[in-house]
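What follows is a single structure, written as structure tokens, with notes after it.
A single protein chain has been omitted; all remaining protein chains appear in their positions.
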Amino acid sequence: MKQIVTFGEIMMRLSPPLNYRLEQASALEVTYGGGDANVAASLACLGLPAAHVTCFPDHQLGRAATQQFRALGVDMRHVVYTPNTRLGLYFLEVGSALRASTIVYDRFESAFAKLDPAAFDWEEILKDAQWFHWTGITAAVSAAAAQACRDAIQVARRLGITVSADVNYRRNLWQYGQRAQDVMPGLTEGCDVVVCSEGDAEDLFGIQADADCDNSFECMAQKLMQRFPQIKQVMATRRQTQSASHERIQGMLVDAGQGYLETQFYDITPVVDRIGGGDAFIAGFVYGKLKLDSAQQALNFATAASALKHTIHGDVNLATVAEVEHIMAGNVTGRLLR
Amino acid sequence: MKQIVTFGEIMMRLSPPLNYRLEQASALEVTYGGGDANVAASLACLGLPAAHVTCFPDHQLGRAATQQFRALGVDMRHVVYTPNTRLGLYFLEVGSALRASTIVYDRFESAFAKLDPAAFDWEEILKDAQWFHWTGITAAVSAAAAQACRDAIQVARRLGITVSADVNYRRNLWQYGQRAQDVMPGLTEGCDVVVCSEGDAEDLFGIQADADCDNSFECMAQKLMQRFPQIKQVMATRRQTQSASHERIQGMLVDAGQGYLETQFYDITPVVDRIGGGDAFIAGFVYGKLKLDSAQQALNFATAASALKHTIHGDVNLATVAEVEHIMAGNVTGRLLR
Amino acid sequence: MKQIVTFGEIMMRLSPPLNYRLEQASALEVTYGGGDANVAASLACLGLPAAHVTCFPDHQLGRAATQQFRALGVDMRHVVYTPNTRLGLYFLEVGSALRASTIVYDRFESAFAKLDPAAFDWEEILKDAQWFHWTGITAAVSAAAAQACRDAIQVARRLGITVSADVNYRRNLWQYGQRAQDVMPGLTEGCDVVVCSEGDAEDLFGIQADADCDNSFECMAQKLMQRFPQIKQVMATRRQTQSASHERIQGMLVDAGQGYLETQFYDITPVVDRIGGGDAFIAGFVYGKLKLDSAQQALNFATAASALKHTIHGDVNLATVAEVEHIMAGNVTGRLLR
Amino acid sequence: MKQIVTFGEIMMRLSPPLNYRLEQASALEVTYGGGDANVAASLACLGLPAAHVTCFPDHQLGRAATQQFRALGVDMRHVVYTPNTRLGLYFLEVGSALRASTIVYDRFESAFAKLDPAAFDWEEILKDAQWFHWTGITAAVSAAAAQACRDAIQVARRLGITVSADVNYRRNLWQYGQRAQDVMPGLTEGCDVVVCSEGDAEDLFGIQADADCDNSFECMAQKLMQRFPQIKQVMATRRQTQSASHERIQGMLVDAGQGYLETQFYDITPVVDRIGGGDAFIAGFVYGKLKLDSAQQALNFATAASALKHTIHGDVNLATVAEVEHIMAGNVTGRLLR
Amino acid sequence: MKQIVTFGEIMMRLSPPLNYRLEQASALEVTYGGGDANVAASLACLGLPAAHVTCFPDHQLGRAATQQFRALGVDMRHVVYTPNTRLGLYFLEVGSALRASTIVYDRFESAFAKLDPAAFDWEEILKDAQWFHWTGITAAVSAAAAQACRDAIQVARRLGITVSADVNYRRNLWQYGQRAQDVMPGLTEGCDVVVCSEGDAEDLFGIQADADCDNSFECMAQKLMQRFPQIKQVMATRRQTQSASHERIQGMLVDAGQGYLETQFYDITPVVDRIGGGDAFIAGFVYGKLKLDSAQQALNFATAASALKHTIHGDVNLATVAEVEHIMAGNVTGRLLR
Partner (left out) sequence: MKQIVTFGEIMMRLSPPLNYRLEQASALEVTYGGGDANVAASLACLGLPAAHVTCFPDHQLGRAATQQFRALGVDMRHVVYTPNTRLGLYFLEVGSALRASTIVYDRFESAFAKLDPAAFDWEEILKDAQWFHWTGITAAVSAAAAQACRDAIQVARRLGITVSADVNYRRNLWQYGQRAQDVMPGLTEGCDVVVCSEGDAEDLFGIQADADCDNSFECMAQKLMQRFPQIKQVMATRRQTQSASHERIQGMLVDAGQGYLETQFYDITPVVDRIGGGDAFIAGFVYGKLKLDSAQQALNFATAASALKHTIHGDVNLATVAEVEHIMAGNVTGRLLR
């Protein structure tokens, strides 16, 4: 089977144990993650061939991050290691009940932000691929990262590879002198599948559902597909966040052919780790598109996968296909499996 | 007071901390447990004299398992240690919310499975006992274990000792060439008190409640008592499992004299550790039979004990009599005790 | 800004990790706390100048306790260190669901209980203070501690400093030969602000709401203010404890001028650590009185602070002003803050 | 085989992990120990029947301490539990290289110190014993403890039971109004076997080797045996402490019949835990006396056991007979045993 | 560059933290290792392409073991997963000073022992290989494992691939009805490079140095090469074990062309983890043969690598080429590298 290739930054994540605050912690738990890399890793856990492309410093931390993803089965052959650079970091404080989890980012001037677009030979990288996935975060990090992303999309289009994106607008990240509103449309128009919330659509593309629209997500998605005709599927999760410890999620998809689809709501309490829930959703959808029979099934698989991710520590959804299917089949009471 | 004696395998239980998956764990928490041994240990914590009979390898792991039960006050004098054998193990991954806990067993060819029935002098072991308890798991492990169980029941009957069993049918375990349906009736007919779910009754004894029965548990239990006239009490817990983190349980008992009895439902969220909840129920019932005034009280005690067990780490219910009585008295809001 | 000064015992708190029982723990987590000291520490975390006065043994444990409070910004200059004394301790076993948390105290004969009242030069200590806070626990510990408290209140009154108390009646503590009912009235009459539950009012002062009273807390508070005319505000939290893991709390205040005020209920599930919830409430109220515009706002701040405390490990509320205001503004769903 | 019975206080030991200082520790490792109890536990690990007699508070900490010793096989039937008392504690900071380990004791007013001598029925306790062991620490703790010790020795003498003591003089402990020099001789004269260093002999009994003596330990021991004719064996370990991480120890014995005996030196680096090294020595000697052929062999066993103890965490020597014999046979290079 | 391929069992290793004993541990540290797999992993850490071939159960533990080796860069494509089998385990208790480390094996009836030789297509597996390595442990585990090894050697010989073996005789392991002395010669004769101690040579092949030989290792090695003419290099490490915490090692090699070579002694104190020291030696030698200029240099590299391994936790030598070369260059004082 041909590879799914993802591209983007991987950061070291440092968090106090349990619900401790950063100033209370005498040790920080460490794992590695990044929106696109999490997708690749989740896909590898689902048994699909996945590769991730990124840039690391050439010291122990780059090696450690590589090892984590390699362990999960991600092909890390195409990683570029650069001397005298740093690894992006983030510090996560996990909330509880009405106290929010908080993140302190320390990712500027990272090896990834300072990558050289010419260091990536996309023809070579994508020659055995069937799918390329990127996120809006990559475009936000630096002009160089955005350029590399643009190069990759271009090659993918030429090779007839499916392209997906999680447009994911994070206002604070865009600090290299270009506006997301100027950069993202050009990248988005090369995509076949897009994860985009209503907020992102408005912020990035100025697209809003009309006031009299019954289903604002559907209306937004239809407008988005009109604007970018290559896009055939727009999706998102609807979150009814009850507290830092309790989420309810539902999957939504607008398919160019079939219109609006949605799934049941999944109730997740307590939440073990909500980071990477969206990435698990995307990976689940890619799996579903490649392996299952219908868009509805793919959406169901994606949403069940995302729900499971909320019960797993770390950024990556370690669930297997059997586990996701177990949830899809309605087994949501967590009955002990001997 | 005379002893309660239990017989069965004790395994090492290895589980990742918190809700981590096995492949994420750099350390595994270790404790020891087994259905019947948990009953003995719970009884010892309730202040009753209890002994457990089993077979261990004669190396450090057998010693460590012995120590844990001895710590809790269980008389381990009758344990047989055999050279060149192994300790059964199981790996427990603790789920959360809609993700189920899972167990990987590694118990075949254990010291217990390979025990020599002749190594147990039941006359001697039971000479100061008033109660003998076993489970269907023991009968499932090997022909030798089933034989030792048969021997014990026979001696117990002759000595006029009460016999109880948790018939507990686990299909996967029966692999030594005999069918549970052939072995279990012979063992069950020597029992006075039996824990048996409706599913077990059907699977093991082909007993089903009639279609028009109002209370299927009661009908099943009455049929079971007709089939095995020695049995005077049949009981079970009804579980309304909401998620891996949330259980609701109720105790049910059919008494030959008093008919059907039940308790209130207890709501347990979050569940700390649900392994051993059934064993705590049995131990509570044995305590109740020996110390309290009525079958209803015994059932209430058993169910409160089982509810408490769900909040305690490990296989064994460490609750004291005062703690169980505190719950029985309706104190279920967990108000701080200074 | 002038200091808030608190006075009382600080104990070492030892507790097993997670929900383990004391007999299961091979290590105990250690932190330090005490009702009044927690108030000072919470105030320091809110950015106000706070000092705590206490008495410690002059060995490593006194030093360690000092360090924890100094870390949080509490002025510990006035601590008295005495040779050949011990630090009070308490052992906390954290419950879950219907199992209560329990505390084993080991605080008798501590350095604080054996303090010399003459060792505290209150004129000097309070010369730059605007507020003095104490609790009924201090009065309960020993005659010497009660005397030091009496001295402090007297000086505070003379210097025109606001005095507050959490009257907090703990029957078991009063063992030095005087009755709380004899000691507490004399101390309480010097207070401007008092935290007092209906139970405490009855136990300590024989004050009960009349049977036909619509709002028993308000009626009690009005009677209390009649009895002790210096008191201008009486407050408490109403707890609807659902389980050891689930609290609902509401703030209540009777203000001499404005009558009865209350806040919304906050729902906290799961509770991370409920010790110190009342102290966080008081600290929040002191902050509100000094910084906010109305008694209602002060009460709102106090209650939001207390709710947040339930999500934080240890005795002390580490929340910042921004975090409390975030909750006050209605952000109670714990949405991730990047 | 008849029991060896020991008597004395058991304390909770709290220590930071590794070489951390108390003020750095967010958790303290907990174990339980006491000079005489360690002897009983070591003997149980060597397979001999041992019982320990002590007094505990009747709450969780007394239960936890009981469990640890019961786990190791010590008969704890004779423990007296008293309400409203406390468990003695000590805080251990483990040094390294030239930094000494330090202990902060918090043992005054413990359940043991406040024991009621009448609570111990020594006739009953010792009826199946062959050996009774006590230490000078017990005599130092309180007049009541010294009295209970005196009672036990008296009964033991009458029943013809061997009595041993580690006279162990700790100046700081004697605070109940009697002098060690007045109390200890009366207790010591009832002993058959005594552990006594030259310093202890001088401090407690005013016994010094003559200036022209070649072997001062031997000369002291001979004088001691003259003074107390019941004593037939006096022993001690000679320590050449290189650093907190490196000990060299040798066993010395003066036997009434055979005169001075000694063992080789054992070199222990790094030391894992030196607490309880002396208790392991005594337990080893008791084992040797009861099981081996000569005083020299008993001394060799005792010293090898003590050396092994220095490599084992906690107060108690967990070594088995086979392990001690392995060292005695000259296997001191720690070659891996598969 | 062509792959180095290794073949053999990987076990889960469970060990208490620090120097704790198994019965003291409430958690066991987990890692995975096996003699041949450790060689592959060390080679991957040295930057060479390495693959390991083995057989795992198809459940979480097989997955976890795969992940660890994949993380380090080992190609695990050829692993065979079989249902209803178990993973071999071993329990390691780490000694200190004169206390030996001990291992309790629990590896019988493992997935590897029960492998089907036909499941390995050696033509395919070895088609891009330049080196094949196996150990005597593989031959000892079961007739099936020995057969698979025999098949692999045969194919390797035919393809002109270098074959190396660590003959490693472990008497206890040979339990499947054939004698090592009958099985090993046939396998050994196909090897180019052999690790063989003098003890192994005598036990397995009845080869002893003549009594008048000056260098018994050299004499043994010459005889071994006469007996098995394919062998061109025989090597071993000489260990001067001072204690469980202190090793001295030297590399020795007899080369068919150059005769006896040896390295300096390396002094390692304290030893962090001595498991896998021999495997690191072999991996270092393979690296040296493929990358360095002389047999002496290869031996130096191998010995420095083995010395470094003793300072690294786990079975695998994680040292990089730069680190080994740093030691080879004489930097053995561990001076801080900023």
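Lettered A, B, C, D and E in written order, each chain numbered from 1.
Simple rule for what comes next: contacts are C-beta pairs under 8 Å (C-beta built on N, C-alpha and C of every residue); 3 or more make two chains touch, one makes a residue touch a chain.
Bear in mind that the values here come from a model prediction, so they are computed numbers and not experimental data.
The missing chain, though absent from the display, is touched by one residue of D:20, D:81, D:108 or D:265; that residue is D:20. The chain that is not drawn here is touched, among residues E:84, E:258 or E:331, by E:331.
Within the complete assembly, residues 14, 17, 21-23, 25-31, 59-61, 63-64, 67, 86-87, 89, 91, 93, 102, 104, 106, 108-109 of subunit A touch the chain that is not shown.
Residues 266-272, 307-308, 310-314, 318, 323, 326-327, 331-338 of subunit E touch the missing chain (whole complex, contact as defined above).
In the full complex, subunit D contacts the hidden chain through residues 18-21, 23-24, 95-103, 105, 170, 172, 241-246, 270, 274.
One rule holds in what follows: only the chains that are shown with their structure count from here on.
If you match contact pairs by residue number, over half of those in C-D turn up again in just one of A-C, A-E or B-E, and that pair is B-E. Centroids of subunit B and subunit D (each the mean of its C-alpha atoms) stand 41 Å apart.
Counting partner chains per residue, subunit B has residues 21, 23, 67, 102, 270 touching two or more of them.
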